[in-house]
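Omission of a single protein chain aside, the complex is shown with its protein chains in their original locations.
This part shows chain A:
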């Protein structure tokens, strides 16, 4: 048998010990039993696939599929005030800031070159 460890982040399944349930309604108990049966079925399916010696392919994890689909096909973006502000701050404003910075720096250097006062601080290549 392959080593099976419970997933550390999953909630632990509740036991069906009657002593824990004496104060709960029968409907609740029946619902819990159904859920426990479903969990046991899923676990059995996974363990069957895991321990199949002829298995060559991956065990499919539907939660992972859903997660990747949600992450990649993100139609969850909505232009609100906050997202527009962030978009403008990081996407549009830096372009103008950088333009001002570079242009002023280059113009200062050009003026110095035209006046003949520019001294090269580094010798970069022959």
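The definition used in the following text is that a contact is a pair of C-beta atoms (placed from the backbone, for glycine too) under 8 Å apart; a residue touches a chain by one contact, two chains touch by 3 or more; residues count from 1.
We take it that contacts and distances are computed from a predicted model.
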item	value
Listed names "GATA amidotransferase", "Exostosin-2", "AP-4 complex subunit epsilon" or "NADH-ubiquinone oxidoreductase chain 4", with the criterion being the UniProt name of the chain not displayed	"NADH-ubiquinone oxidoreductase chain 4"
Where the unshown chain meets chain A, residue by residue	2-3, 50, 55-59, 61, 64, 67-68, 71-72, 90-91, 94-95, 98-99, 101-103, 105-106, 122, 124-125
